[in-house]
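First comes the structure, then the notes that go with it.
As you look at this complex, bear in mind that one protein chain is not there, while each of the others sits in place.
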Amino acid sequence: MSGSTIGKMFCVTTWGESHGPALGAVIDGCPAGIELDEEFVQRLLNKRKPGQSRYSTQRGEADKVEILSGVFEGKTTGTPIAMMVRNTDQRSHDYSQIMDVYRPGHADYTFDMKYGFRDYRGGGRSSGRETIGRVMGGAVAMKLLEQLGIRVTAFTESVGPVKGQTYDEAEIERNPFRMADAQAAASAAEYVSAAAARGDSCGGVVKCVVKGAPAGLGDPVFDKLDADLAKAMMSIGAVKGVEIGAGFSASELTGTQDNDGFFSQDGQIGKRTNNAGGILGGISDGSDIVIRVAFKPTPSVSALQQTVTKEGENTEISIHGRHDPLIVARAVPVVEAMAAITICDALLRGMSSRMDNVSKIWSK
Amino acid sequence: MSGSTIGKMFCVTTWGESHGPALGAVIDGCPAGIELDEEFVQRLLNKRKPGQSRYSTQRGEADKVEILSGVFEGKTTGTPIAMMVRNTDQRSHDYSQIMDVYRPGHADYTFDMKYGFRDYRGGGRSSGRETIGRVMGGAVAMKLLEQLGIRVTAFTESVGPVKGQTYDEAEIERNPFRMADAQAAASAAEYVSAAAARGDSCGGVVKCVVKGAPAGLGDPVFDKLDADLAKAMMSIGAVKGVEIGAGFSASELTGTQDNDGFFSQDGQIGKRTNNAGGILGGISDGSDIVIRVAFKPTPSVSALQQTVTKEGENTEISIHGRHDPLIVARAVPVVEAMAAITICDALLRGMSSRMDNVSKIWSK
Amino acid sequence: MSGSTIGKMFCVTTWGESHGPALGAVIDGCPAGIELDEEFVQRLLNKRKPGQSRYSTQRGEADKVEILSGVFEGKTTGTPIAMMVRNTDQRSHDYSQIMDVYRPGHADYTFDMKYGFRDYRGGGRSSGRETIGRVMGGAVAMKLLEQLGIRVTAFTESVGPVKGQTYDEAEIERNPFRMADAQAAASAAEYVSAAAARGDSCGGVVKCVVKGAPAGLGDPVFDKLDADLAKAMMSIGAVKGVEIGAGFSASELTGTQDNDGFFSQDGQIGKRTNNAGGILGGISDGSDIVIRVAFKPTPSVSALQQTVTKEGENTEISIHGRHDPLIVARAVPVVEAMAAITICDALLRGMSSRMDNVSKIWSK
Partner (left out) sequence: MSGSTIGKMFCVTTWGESHGPALGAVIDGCPAGIELDEEFVQRLLNKRKPGQSRYSTQRGEADKVEILSGVFEGKTTGTPIAMMVRNTDQRSHDYSQIMDVYRPGHADYTFDMKYGFRDYRGGGRSSGRETIGRVMGGAVAMKLLEQLGIRVTAFTESVGPVKGQTYDEAEIERNPFRMADAQAAASAAEYVSAAAARGDSCGGVVKCVVKGAPAGLGDPVFDKLDADLAKAMMSIGAVKGVEIGAGFSASELTGTQDNDGFFSQDGQIGKRTNNAGGILGGISDGSDIVIRVAFKPTPSVSALQQTVTKEGENTEISIHGRHDPLIVARAVPVVEAMAAITICDALLRGMSSRMDNVSKIWSK
């Protein structure tokens, strides 16, 4: 399959460019009979929408979703669900600068190397607007997960060097950074404002927790659940690192420190700790699935940078326009979407792991 | 596709269990006309073989490879390459302990949850021996990369808290940890010996660098080159984290610090720094591709651990047998193999990114 | 991958229902740099449009295409091409009859068995309107083939028992049946009219020829070129049989009769005959690729038929509405589209069959 589809049974294909007519997604392989409406998808899209705070781009997109197929009388039909958002605020720009110059940290140069030319308007396909399709796919996935009591929650764990210390879920939607720690959010505001004032930008870390996933998801070798999550997360623009559970810090522990002992209580098997982040041998163990995702700072900065033109001449660039000094907060719903899609795909693929489950569906 | 195949055009399917008759791989999609012989594959398999040093398991496997198809008169034919290694040292064990008890940090519990039962002999499919098939696939991939001047090198960057400070490639194969810093290797020896003496085990970080890869590899959205690398690495047993370039530390930089400025010299475009780790917008930029992979400590420890039986009774376990106190050194060739497979797949998939390339192959 | 995508490198995903808001396709994996505009796609869509003659449904759809992504300044960018057609003539119907009754020959019953319920309006996803997405995908494929001098032509070989005897390509678009034989078309007109007058319907055979395809397309075992063509054709609604070259009649020949002898002339290798239909061992041989596709009669007939209700009660049905007494003529562009998509995918997948071709693209 080509590179714009993710998932093997629950498949999300996205399309669209920043300044083209529209962006959208096709979700194929969604089981029939799940309630779905535009309002729910819209609510999630609004979480990634531009212009939510003064820390994000002021581009004025409504990002109004339209469901074009696959839903009948409020329920998924089992056939492909197509959704679309029209671009409305593609300002007519003078693109002459970025048309010919490679912006550092952006995909301008690599697109030209791969395709021979590029849609230079607002990043084209490599724009953050590409994540609209991911959120659409995630919305459908979440509706499925909801019916199985599985819940995905992400939040900003750190903004640059400012790390959240406490966790208050209610706080997440109260501050513009989607941090779970109000005090850290206040520090983050200072940090980001200072960077923005200098024409600079910031990165951060998003943490995502999946609660209620059953044990047994994922395959033992290449399609490990953590491998698929790593791919899903690393496929989000600007992500440079992914950790499961204790992550890199596990490499400094010893086996006796890192191993999560099992215990049994009231007929249920549990783990005393969760360094594994809910995944053992690539298969979910029933504990919370814990993922950390590192985002680099937004590459668009107005500070002067050295670069080259398409023709290979050294030059300088200062990027102006409607850019986010911090992308992390708007990435939170995207991380949730990618986690939901991955878990959903693992659920559908995992249905046939045992013959007794196959018989449960097909025996007469 | 089911979970034991990786790659879309260059496809590696692995099979086999720790204590079954054999393990192997099928490599499909390899172009015709590449020189390949058993000796080359054997050399790479020997790098991951048990018993190389006193820090790895003393299981006495020859791991002698046999090429069963897809090679004719010393060259790949374009049809599937099957390879196999017979298991020879499956000691007859008393498995009664691990048969009924879930080892902490292992996949025993999750296999039972997924499949209803498991091949408990030596971990079955979740054994480290599963990586034999990866190395086989990687061997073929490396032969292809070699012809394009692409070279993959990995080494152990840190063992537990002991980090290498210097880089001497010649040193890597000289010490049992595959560190590139002799002095750090000496400290690692002390650290690992102490842990082993306590019946404990250690983790570490492997760094992998791909040199000579052309710009233009990888797809812009889901099949980003870094996303595929993240999946490939996270699919190796015991891996808990993956970074590309500056990785998690990028999240603490500002845009002006993190962005790699382009420059032009002698008609070549280059980058002043490589925080991106050679990948921009999911597509290779022609710089070194830099990946860091975190391994948790070997979960098999002889120290006493609390756990449960299959029937859900609390119990204790002390794991004896031929286990590696440190898996990281033997994982180095596996990391190289996964990188080679991923780059190889991206090369084959990327051939049709432009119509002029399509015409180059098919025009009469 | 889920069932609404075809192709491995050149991937076409279709979506949409007969009476939903819209239908469309996403074409992913198309090389960058191919000229594409809405006018060309529209021309092909018009060939499958309803209402072209009195032998097809009088539903008044404009089927006006909109390209939503993947094209920039008149050329494909290498990123997904999304296209859409809005449904405009979804008459408000009284669906009470087909809502509860299974139409013989239709997918009503099987959709209910698979999904638990169905979008009963006009067949939903199983409507002939689903082929709009196929034609969109085929349009892009044809643009690619055009650049390589490959041409796909299909025509109606027979309508019911009326077989064309002569071949005049210019005739195909002159008669409402797309037959290449004017006289046969006249007989077909009588045959179809008589059936329609009785409230009955007709089937037929479409023949498709691909000229100019290079030798070497297709893979030797499962992904044989003829296997992929067979799947592509059989996936069109109402198709019940597919032949390559001599097809079923080859089974009655002897080896000396069926084998196509090779000859050499002016340094070119050719075949004296083409019973193979241009494919040997699953790989194209450079001759014309010849495919025959059998369509069953349109299942919607106004004559009274015996059937059952959803609740399992025996009943009768007479289907009225805007139905084609003959679908074959409108299927001709769909057959062409499916052939073009399949050949296109084989071309892109086949680029890496030899290492020297890989080097041609990637060597510095």
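Residue numbering begins at 1 within each chain, and the chains themselves are lettered A, B and C in the order written.
Here is the rule we go by: a residue touches a chain if its C-beta (ideal position, glycine included) is under 8 Å from a C-beta of that chain, and two chains touch if they have at least 3 such contacts.
Keep in mind it's a predicted model, so treat the numbers as computed, not measured.
Enquirer: Sort through C:96, C:165 or C:256 and give me the one touching the missing partner chain.
Expert: C:256
Enquirer: Going by the contact rule already stated, which one of C:56, C:76 or C:298 would touch the omitted chain in the full complex?
Expert: C:298
Enquirer: Touching the hidden chain in the complete assembly: which of A:79, A:127, A:259 or A:300 does that?
Expert: A:79
Enquirer: Considering the whole complex rather than only what is displayed, give the residues of chain C touching the chain that is not shown.
Expert: Residues in contact with the chain left out: 1-6, 8, 14, 102, 104-107, 109-111, 113-116, 125-126, 130, 158, 160-161, 195, 200-205, 214-224, 226-235, 237, 239-248, 250-264, 267-269, 272, 275-277, 279-286, 294-301, 303, 305-308, 312-314, 349-350, 353-354, 356.
Enquirer: Can you name the residues of chain A that touch the chain not displayed here?
Expert: So the residues of chain A touching the unseen chain are 8-9, 29, 31-34, 76, 78-79, 144, 147-149, 214, 220, 347-364.
Enquirer: Could you list which residues of chain B touch the chain missing from the display?
Expert: Spelled out for chain B, the touching residues are 1-5, 8-11, 13-17, 20-24, 26, 28-29, 32-33, 66-70, 72, 75, 77-82, 84, 114-119, 124-125.
In the analysis below, only the chains that are shown with their structure count from here on.
Enquirer: Rotation angle, chain A onto chain C: superpose the C-alpha atoms of these two copies and give the value as a multiple of 5 degrees.
Expert: When the C-alpha atoms are superposed, chain A turns by 180 degrees onto chain C.
Enquirer: Looking at C-alpha means, what's the farthest chain from chain C?
Expert: Ranked by distance of C-alpha centres from chain C, the top chain is B.
Enquirer: Which integer distance in Å separates the CA centroid of chain B from that of chain C?
Expert: That pair's centroid distance is 44 Å.
Enquirer: For chain C, which residues are shared contacts with two or more other chains?
Expert: 8-9, 29, 32-33, 78-79
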